[in-house]
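Before I ask anything, here is the structure I am working with.
Just one protein chain is left out here, and the rest sit where they should.
Each chain gets a letter, A, B and C, in the order it is written, and its residues are counted from 1.
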Amino acid sequence: MALSHKEHAADVCESCTPLDDDGRRVEQPRKKALTNRVRRIEGQVGGVLNMIENDRYCVDILTQISAIKSALDGVSIQILSSHANGCVRRAVQDDGGEEAIDELLQVVRRMMR
Amino acid sequence: MALSHKEHAADVCESCTPLDDDGRRVEQPRKKALTNRVRRIEGQVGGVLNMIENDRYCVDILTQISAIKSALDGVSIQILSSHANGCVRRAVQDDGGEEAIDELLQVVRRMMR
Amino acid sequence: MALSHKEHAADVCESCTPLDDDGRRVEQPRKKALTNRVRRIEGQVGGVLNMIENDRYCVDILTQISAIKSALDGVSIQILSSHANGCVRRAVQDDGGEEAIDELLQVVRRMMR
Partner (left out) sequence: MALSHKEHAADVCESCTPLDDDGRRVEQPRKKALTNRVRRIEGQVGGVLNMIENDRYCVDILTQISAIKSALDGVSIQILSSHANGCVRRAVQDDGGEEAIDELLQVVRRMMR
């Protein structure tokens, strides 16, 4: 069963206000937890660096890289989820959302590769 | 630039009417072209069958299977696109679409693997 | 622990003899089970065809396509395994196998996408 709008509130990215020339400004929900998650991935990449420098076994390095890719997929899914529930939903309600949906599909296509 | 709603019309799956116990009924847009595309993939799988039976070189079989997977991804993206532009958009406009968006994200997660 | 050469024997593709102009001839191990596996996938693709023709729900079709892709990955891994244990290993023992290893890596690169 889907959560009610209220329960979802914390997982929706904040309204896309213009951000100078730079694109839209979007505050990610649970930003602190998300940045910690990415910081952990940064640490894992540093770990791979050490493994190469310390002449660790190829297969162990490859296993570690696969783990990093899975962790990145987890982050992508979290951001995609708040984007779909936030920016895309609002766009559909505001103007039909065709542009937002096209953009979402392009992102998914890239994520599948 | 995104197409206007009108131009998109042919690429949106038809309204999700109840289909007995069996789930929703959804007519895919450009159904004829889509079924032809899937029939071609069915033929490619038959081709792999022949290659194995005729003792063709492993690498050629593997290359053919990769081509089939790409073709399936193409079909998935087409169906996902009409689903997002049709069922999901309508659900957002009708009731906020939380359930539809959750379901969409689950599908994308499966497609990424 | 790895199986001994003897136990592996049935899972190694048969020696790559020239096959006219057409490329090498390679008999897959457990050929009957392998062709049955591919025939089942062919049937699953036919199932997707029926789902589209019968206006089944988009998400159910997408789920089925993901299942087909997983099944194809299973077949690829099986063929890759007999190829690595058969053709590639023999090439390494015969002439160092550089060409066979390069080709293997190209195949893996394609399979990763």
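Convention: a residue touches a chain if its C-beta (ideal position, glycine included) is under 8 Å from a C-beta of that chain, and two chains touch if they have at least 3 such contacts.
Remember, predicted model here, so these are calculated numbers, not experimental data.
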Touch partners, limited to displayed chains, of the chain removed from view: A, C
Touching residues on chain A - with respect to the absent chain: 13-14, 16, 19, 22-28, 31, 34-35, 38-39, 41-42, 45-46, 48-49, 52-53, 55-63, 65-66, 68-70, 72-73, 75-76, 79-80, 82-83, 86-87, 103-104, 107, 110-111, 113
Positions on chain C where the hidden chain makes contact: 1-5, 8, 73, 77, 80-81, 84-85, 88-89, 92-93, 96-99, 101-102, 104-105, 108-109, 111-112
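Here is the rule we use: only the chains that are shown with their structure count from here on.
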Overall pattern in which the protein chains touch one another (line/ring/star/complete/other): line
Dominant interface by contact count, named by its two chains: B-C
Separation of chain B from chain C, taking each centre as the mean of its C-alpha atoms, in whole Å: 24
Multi-chain contact residues (two or more partners), chain A: none
